[in-house]
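All protein chains of the complex are present and in place, except for one that has been dropped.
Each chain gets a letter, A, B, C, D and E, in the order it is written, and its residues are counted from 1.
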């Protein structure tokens, strides 16, 4: 049972409930809104579903052992980050014809970001090198969504609501995601941090990076559908 | 097993059943009513779903240990209060175009109310200071919904049924929510209260603050939909 | 396992199965009939759902301990009686515009009936006084549905099928409910009764008070919908 | 685990699987066919659902104790026989206006048949007397459906498919049901029978009395719907 | 846990997964295709559902005891073979008016085939006699579907796709079913066979006799629906 004062445990509880509720929300809204936007909302639901599953598991590991191997987070990221990337493609595909290249480039960026990052953390690569390559992957993702093809499609062909969602998603990738390399840096390069604190920060960051991200899409879906009616 | 005469246990049982039934109700009605109002009703269902989940857990903790850490309530509040706040935005958005600022300001009020409040209760902040800041957060929420942008939109653009719902929701936030700072005050500033009694009062208050609140929205959804037909 | 010849156990089994089947029935019919009547049928389903949940629990308590604390019945009543009261409002609201006052007055009657009743049974109030006040609450409910606003709306604006349902519901509240004060009277004021017998009578009474009550509404819903087509 | 050669166990397994599959079938077809007939099919599903639940339980009791108290059958009958009776009303109500008296008279017949029957078996009444009264109840049911109001409505207003279903249902009540009083007679009045054999015969009889009965209705629903198209 | 190299166990695993997946498939397609064909597909789903349930149970019995009483297969057959027979009726009924006699004659054939067969295997009848009578039952079924009423309706009134399905089903009953009497013959009349091998052959035969059989119907449903559009 959760101990009183176990803040890490609380944050696990909080985020897992929030993700479970979000999954219900996105599925209900996907069924309601229908059409092309339904796919984007279903994908949002998959992100929160996968994450909720991992978090319930991590919460139990935490309560039982006082430990939450970073490894689980990377497993989760390997599944959810590509799904988030595909959303950039899907919200544009819902309004106009776009090339699949948008998604593929983002996927490559994701892998370059996550795999060396993990190798650094897990000791299969020099921590600094792993970090550096990971940063490049992230930088490439940011380049793509700020100046690449997707950004151009969004700027020229998207209706205002979709543009707004695109901008919010873009900045989430910039600001919200920053928490992870910062955590990495503090933990491995700057003398170490408190594992508990880091877990809490990561857990709360997912409210933005997974739930709010999905809500931006939901916002666009809603406005774009209303506009068409 | 629940002991005869265990009123706290009874109140946990009562509210968890009521919340479970409400969740079914709101989901069924969300599917039935459809359109923009469906979102508001789905959110009402999320509130009762999250709370039911917490209450079933708290009931078990209570039966097993005779204790219900305040901490669980705060976890629940951190999730459900923002969802309640978003309802003010959603019921107006269902009838006219409104700015998202309405929700953001209410969210900030919520955090200012809950976080220092918790810190005070848990001993991370002086109890009086925690209470005072929390009161300011609440006051700000009340200001917003009584005199802020939302109140103006409601007054000028909402059809009668939505206005009535808005008024009921507004007063719930005023009167129904008052129970929590009063409990805090009695427990920490005025010499302590009986934990059992407090739990019962909190549990019953949620009939108003979570279920009735959702029903006000359901009422508006119903009338507004009927009017359009 | 249920013992052969344990009639109380049998009656618990019977009513819990009947309530579970009724819940399926009301939900299926709510989805089929749709429109405003769907809400009434969903509420009927909530009544039987809540009661089924309580009865399955009470059956287990009975089999394990040979005891079924009255307390559970009151918890159930506190949830289901108001839902039954709201049905008087809903079936009229499905056909015409009615004031919510109808429901509020009935709710007050309910609380005046149940709370002192419980306090009397549980020893927090003199048994006779508890009984007397509870009787007043019930009397008030009967007054309302026989001569109050609802009765007038039913008499003047309701189509025949709804009138018939209203009449049946009215008499259920009179005759079907009488079993509970009679049980109270016999148990506490007239020298005590056999707990087993009382349980059986209460269980069977719920076939009328919860299931048949819901079926009266279903009847009205069916006829009114057919008439409109 | 079921023992090889345990025929009673086999017949329990057979009938419980058959009832579970029938429940799925009737619910799927109720959703597909829709309209007034959907109600009849939902009721057929309730019959098989309640019976499946009882049979799964009885199978376990049988495997664990080699015993299946007659009591469970009576609990089942008290729920399912009235539901079967209501079908006579519902299939006529799906095609024309009929008086509810049809159902009430059949319900009374059911109670007169089952309650004294049980009292006789359980020793609360002389076995012969219980049997005799029960037979009268059954006779009354047969009278009603062969010569009473329902039979007249069926003969004059029902389309051919409904008439055929009515006839099949009528004869099921005559021939299929006969197994139960025969079992009673053999067991209590004619020197006793083998409990195992009786259980097998009862279990197989329910294929006709519960599943086939529902299929007759499904047949009528199908034909009547096709005819209207 | 399944042992490596336990081929009988593998074949149980294989067929139970295949049946579970088929059940999902037939239900999804039944909902999608709708109309009269939906019933045939629902019945296909019932066949695979019942069989999956039995196979999961038999797999566990096998892993736990290294034994799978033939009895379970007969229970399964008693339920699924009549359902397969009814499909001959249903696919013709979906396109034209056909007499129910088709189904009844096939049902009688089924019982004549299965019951003496079982009695022979279980030692309640001379094995050769049981076999011989069973063969007559099967022969009668084959006669019916090759030269009886159904075959004539199929030949004269069915559109090409239904005719093709009918032919495939007919030959499945001839060739696919032959495995069972052959197994019987080898096991009881020709000196015995290896129980393991027999189980594997039976399990694999069900891919044809239960799943493929359902797919033939699905094929007809698809073509006939497409043709109408």
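The criterion applied here is as follows: a residue touches a chain if its C-beta (ideal position, glycine included) is under 8 Å from a C-beta of that chain, and two chains touch if they have at least 3 such contacts.
Source: prediction; values computed, not measured.
In the full complex, the chain left out of view touches A, E.
Contacts to the hidden chain, counted on chain A, fall at residues 27, 30, 34, 36, 38-39, 42-43, 45-46, 49-50, 53-54, 61, 64, 69, 71, 75, 78-79, 122. As for the chain not pictured, it touches chain E at residues 1-2, 4-5, 10, 13-14, 17-18, 21, 24-25, 28-29, 32, 222, 226.
One rule holds in what follows: only the chains that are shown with their structure count from here on.
Of all chains in the assembly, none touches chain B and also chain E.
In terms of the stated touch criterion, chain A and chain D have no partners in common. The rotation that brings the Cα trace of chain B onto that of chain C spans 60°, given to the nearest 5. For the pair chain D and chain E, the distance between C-alpha centroids works out to 28 Å. Here the spacing of chain B and chain D, counted between their Cα centres, is 49 Å. Touching two or more other chains at once is no residue of chain E.
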